[in-house]
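Removed from the display is one protein chain of the complex; every other protein chain stays in position.
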Amino acid sequence: MDMKYYALLTTGLVSLATASAAQQVELDLWTIDDPGEYHYVMADEFMEAHPDIKINVRTVQFEDMVNDLARGVASGDAPDITYIDNPEVALFASRGLLLDLSEYIEASDVVNAEDIFPGPLSSVTYEGGIYGLPRGANTIALYYNADMYRDAGLDPDNPPSTWAELYDAAKALTKPEENVYGLAFSAVATEEGTFQFLPWLQMTGGDYNNVNTEGAVEALNMWKAFIDEGIASPDTLIRGQWDSTGTFNAGQAAMSISGPWELPRMSSEADFDFRATMLPAPSADAERASALGEGDNVILASSDNPDEAFMFLEFLMANMDRVWNEFGYLPASDVEVTDPKYPEIYAVFEESMKYARNRGPHPEWPRISQAIQGAIQSTLTGQASAEDALADAQSRIDRVLN
Amino acid sequence: MLVFKNTFRDGVGFDAILVTLALGYLVLFSAFPLVYNLVMSFQEVDLFSLASFDRPFVGLDNYEDVLTRTEASSIFFNTVKFVGISVVAQLVVGFALAMFFQLDFPLNTWLRGLFLAGWIMPALVVGAVWSWIFAGDFGVLNYMLQALGITDAKIFWLSNPDVALYSVIIANIWLGVPFNMILLSVGLAGIPEDVYEAAQLDGASRIQRFFTITLPMMRAQLGAVISLGVIFTLQQFDLFAALTQGGPANSSNVFQYWSWQLSFQYYEIGVGSVISVLMILFVVFVAAIYVRSTRHEQVM
């Protein structure tokens, strides 16, 4: 073959290759999902719709995300887009590491800030800017074993709606001789403990910056009574929500406070009539509150391709109506979920979402959370009275806030 | 030139090369992290300034901060208890089992090998299994104790503040036994049979033989196993994460877990590094004792 033709062919191929490489934008995405889960599925669908954009997905363990991300930022290996748990957004936003999406959202036809529920919206808001978009949400509610209700002479169609009713029901359902506790929840010394306690505090008018309140004392004393009176297991102090609810599924607890992530296991393994109701409030007319879980998709300020990254975030928001049925989160914005799985329980969680409140925001959230966990643990172990424990927590929190 | 070559083949140079090889490797890969921790303990460190040395020095502020915390002294004593009890119990159980399996009975060496299981199960699994064994309500330990009539009521192994630390210690002893046992078995196998036979002819009793022959001949092994046992116990971290997270209310917290919590959960990295430095000091002490003890080793 003619050498010239050969040379022409190779240069042509090379330039063709570089041309297509230049056109293709690459985005790095860090997630806590494993292949087959939310971010992997969504990235594949997005790439199919946009062949010019390639997304490299990397799994990071949930508890390593903040540390890995901080290290990535420090060493220049940060991704373009990442998942961050709700209470950690403020930490990264406060350092100017996240892209403020306000202008993008204003210009967008897809994303509308007003559609996002107030809790999730506040989790991505920091000092006036919007630094991410929620990928979904979760919250907690009271699961209960309707069969045990009937056996104890309670009305399963009329579950407790106030703290007093919750206490009475739990007391009535407790059967030590059958190894059955009235209630399972989590007071573990991790973020999960804070997550479970904060709504109780918020329903009585307190919040993370104001924990030394009468309502908080009342709530903690009630938790202490649950344990001291054998209504809940002492192991509540060292057990997370998943393992606590495991005892509910196994029929060792009549009620359990936990979130929608329990449903797949519960529906396949709990052989009784389980239902859910909203987290009881201090009184019938008290303000409501619920916990807000799940995380957000954020774009790093260092990203070279913020426009494409935002396109991906838009794509995720546009698919919000699918998250319940396909991935098990509650939608974080006002969308119509057609034919939801577990319809009655979905309705309870959907209603609870309206009252779900963010933890913080504060850049030093973990230290605030630690103070709250400390108060819970020292009260429940009897090392301090609720008043003293909360006063101590308040002074620790004040040191962080000031 | 010939002299030079000879020193490496036959003289001090040979020793020097062998030592430098290992020491160089360690200094290259391990000394840096230690120094890094030491420096950070004097600095104001933030999650985002981890990668650069250019951070404000704050003198002893971090030390003052952490040592004045109300939980500091109880966590210190927990650490001492954890290390002390674990090491002694591991050694006693390990040594007893090593001697037991030295006896002549069928399958003795096979069965001994099964003790390695504790050494190869992944930490996450060991932690989870022990957390179920210890669980107050559905735990198999409580079930068996009650079934055998040893206890009446359930013991909340992990959530009772008076018991939690000891539960972690039990799990840690379980983890440390194979290490002690296998290594002491090697030591026992290394003692020549004829020494015992000679002693027996001299009329020494079993107990006398243990104290006059076994213990002195095992001195090197025992020193190594104890000092490493202390260090391993100080590094035990996964069990705390899996069983109690240091709780309830810090009643089972120890330095190594607290240091990690401070640095990687609450992002108070300078303060967390102070704890690391205190642990280094503790090991300096242990290492010094070990090195001294090696002077009196019985060398055949």
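To keep things simple, chains are lettered A and B as they appear, and every chain counts its residues starting from 1.
Criterion: a residue touches a chain if its C-beta (ideal position, glycine included) is under 8 Å from a C-beta of that chain, and two chains touch if they have at least 3 such contacts.
One rule holds for everything that comes next: contacts and distances are computed from a predicted model.
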item	value
Name of the absent chain as recorded in UniProt (options "Carbohydrate ABC transporter permease", "Rieske 2Fe-2S domain-containing protein", "Aspartyl/glutamyl-tRNA(Asn/Gln) amidotransferase subunit B" or "Modified peptide CbpA")	"Carbohydrate ABC transporter permease"
Chains in view touching the one left out	A, B
Residue in contact with the excluded chain [from A:64, A:127 or A:287]	A:64
Full-complex contact with the absent chain, from B:85, B:145 or B:280	B:280
Residue of B:73, B:151, B:205 or B:235 in touch with the missing chain, whole complex considered	B:235
From B:161, B:187, B:248 or B:270, residue that would touch the chain that is not displayed	B:187
Residue, one of A:75, A:112 or A:158, that touches the chain absent here	A:75
Those residues of chain A which, in the complete complex, touch the missing chain	32, 34, 58-59, 61-62, 64, 68, 71, 75, 85, 138, 179, 241-243, 246-247, 249-252, 259, 261, 265, 269-270, 293
For chain B, residues in touch with the removed chain	9-11, 14-15, 17-19, 21-23, 25-34, 36-37, 50-51, 97, 100-101, 103-126, 128-130, 132-133, 137-140, 143, 174, 177, 179, 182-183, 185-187, 189-194, 217, 220-221, 223-224, 227-228, 231, 234-237, 256, 259-260, 263-264, 272, 276, 279-280, 283-284, 286-288, 290-291, 294-295, 297, 299-300
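Keep this in mind: only the chains that are shown with their structure count from here on.
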item	value
Where chain A and chain B are represented by their mean Cα positions, the distance between them in whole Å	38
Touch list for chain A against partner chain B, complex	66-67, 70-71, 73-75, 91, 95, 97, 179, 181, 188-190, 233-238, 247, 250, 252, 364, 366-367, 370, 374, 377-378, 380-381, 383
List of chain B residues in touch with chain A within their complex	47-52, 135-138, 156, 158-161, 164, 243-251, 264-268
